[in-house]
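Only one protein chain is missing; all other protein chains are in place.
Chain nomenclature is as follows: A and B, assigned in order of appearance, with residue numbering initiated at 1 for each chain independently.
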């Protein structure tokens, strides 16, 4: 019993290694080493150094943005300040600078004629076709309102009157070019619990107040001149101010956390967000409507409707951070080692097919066993044994010669 | 010296390949090829074609959304237009359509009785228990205000008076069903620097103005009828308009950038965002309070408090893009090759245990070396050599026979 257990234990603590054939041939040897060198170079240079396959990457960036606009502009003969032209006022990820406002003052609820010539009419039938339309300035009642003596009039609407006329020519606020945007962006990589801000902690308050962002000379200054940003995107400022538009301020964080944390800095770039729609003629520009509400002495509400053409800024923060981690390293390393091994597939093909003496190499590498052969060993009739050539006898047990000096 | 270096160089340029046993057996041969076929089929079909394991994926989508609502509705006998019912007005990722507004007009700072019966009282003690409550319409002073001759009254509050009474019955704006939402969504995959818009660049302005989104007949039309969206989520429009609610408009981008970029198109679907809370009785619906401020002639500020029930739309953009990349391809390929190799583990088990002649195959595959054997070789006493059976002699150096024709 004990000897059986001992045998099993001894059988367990053995070491199995592959039997190899070492081919001392210059041609295959050199090809082998060159292939190995190429594979190793590829892995070290591209996979490890360039692609950093030994790192785990966090792409779920957590970001908080605070913005503040500064500057004064003229619009409708009034000086506009931040409280007037920045919407929404909280200074968040998205904000608009109103550059042209078409105001329709003193609107009261009631009925009145449409303003647009699209809704001109000479009898009620011209207006009933517009019933339920969303394109008017109010609910189309179906009546045609004509002034005394005139042959054509406009359809009647119910709603806020008088109707807005957005065809008036108004000079946009071109001063927007000189406005500045201060951006405070703090990010966090939750996987690594690393927090960073978009300007260095060594920057003093005075330095920040004076600087203006420039991609080369002041890449970390958090104050952006609107004119510079627009120019970078290739926009024509006066056209943009007149029609409105959407600008993306991309803040890109690409951090290698195996390096010093101080190298984890943002990169800014600026894009036209409506670029994918450049070919469609619709919806160039950006505008929206809002109203300010007032009350008359006797309590009736009235409003000033604003159709605001605005430059909308979207601060888009993206980023990823990498840090050494054992699992990707292991997977990459094992892949690398195995790939080096796979290199031998190529060499095998060359060795066994294209080299002089390929048949001999084949004979060396492969040891054939056929079923017939095995059968012959299982049923060793004395006669058949004799029929074998001398020296071949060992083929039944070659390699299993358990050489025990004791016997 | 030179010959030593030469020896090292020659030793380096060798090629080592594993010695293999080729088993010419139908049973194992067929099993082997079937296992290999299964593994290869799995890798080609599932891993490569279906799961696209040869691609690197970018999930950090960058998105910008512009929305515009159109339509008119009646509320409190007034016609409401976009400037009245869309909050916030900028047309961003999130916007609310106010469907029911409970207005409390002409509120001034002061003291007054609570409106809710929850705060009814017959003496001050009934009110002091509410001190510091957040559920009232103002700061509870602790006094009980009773009209002359009445036995019960309401607790006094300090704040904006008169207190809001949100129990009034108001007809919600059911016209919301016919409103339309225009969504302009431009995205970017930063890893590949690919930019896309949510409607094809071949769509003309006229086409866009006329169409309405339909999952089958108009899947790329960017104009959505609110009624369709609500119906798709399974909402009852009149209930939603009365209580408010949160709707998610998901825009899903799944792009295979190895194909033509024109196939990179969005898919829309609509969800109830409060679905996870369906079982909790709390907070069904969605409402918030805001105020409009006015001034009397003598400069006193007063306000109109709005409790607004709204349908809130959240445009949720998700997506990922894949493009061929060498590293995942390599890892997958090496995994595939190695897996094919691992298939031989199964065959080995069959060959060495369950096949007729297993012992013989084992003998062929494994060559045993014991410590004793090695020891015998190291210390070759003439006598011990003799004790070996003839023909076994070669076991000390088999395979290492350096055959040099020169000797």
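The criterion applied here is as follows: a residue touches a chain if its C-beta (ideal position, glycine included) is under 8 Å from a C-beta of that chain, and two chains touch if they have at least 3 such contacts.
Since the model is a prediction, treat every value here as computed from it, not as a measurement.
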Open item on the list: Given that one chain is not shown, which residue among A:22, A:40, A:145 or A:275 touches it?
Closed with: A:22
Open item on the list: If I consider the whole complex, including the chain that's not displayed, which of A:109, A:128 or A:180 touches that chain?
Closed with: A:180
Task: subunit A, residues in touch with the chain not shown (by the definition above) - done: 10, 12-26, 59-60, 62, 64, 66, 68, 70-72, 78-79, 81-84, 88-93, 105-106, 178-180, 182, 184, 186, 188, 190, 195-197, 199, 201-205, 208-209, 292, 294, 297, 326-327, 330-331, 334-335, 337-338, 356-357, 360-368, 370, 372-373, 375-376, 384, 387-388, 391-392, 395, 399
Open item on the list: Just checking the interface: what residues of subunit B touch the absent partner chain?
Closed with: 16, 18-26, 28-33, 46-47, 51, 53, 59, 61, 87-88, 94, 96, 109, 132, 134-135, 137-139, 158-160, 246, 248, 250, 252, 271, 273-283, 286, 288-291, 293-295, 297, 299, 301, 303, 305-306, 310, 312, 314, 316, 318-320, 331-332, 335, 338-339, 342, 344, 347-348, 351, 364-371, 374-375, 377-378, 394, 396-405
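We adopt the following convention: only the chains that are shown with their structure count from here on.
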Task: Centre distance in Å when subunit A and subunit B are each reduced to the mean of their C-alpha atoms - done: 14
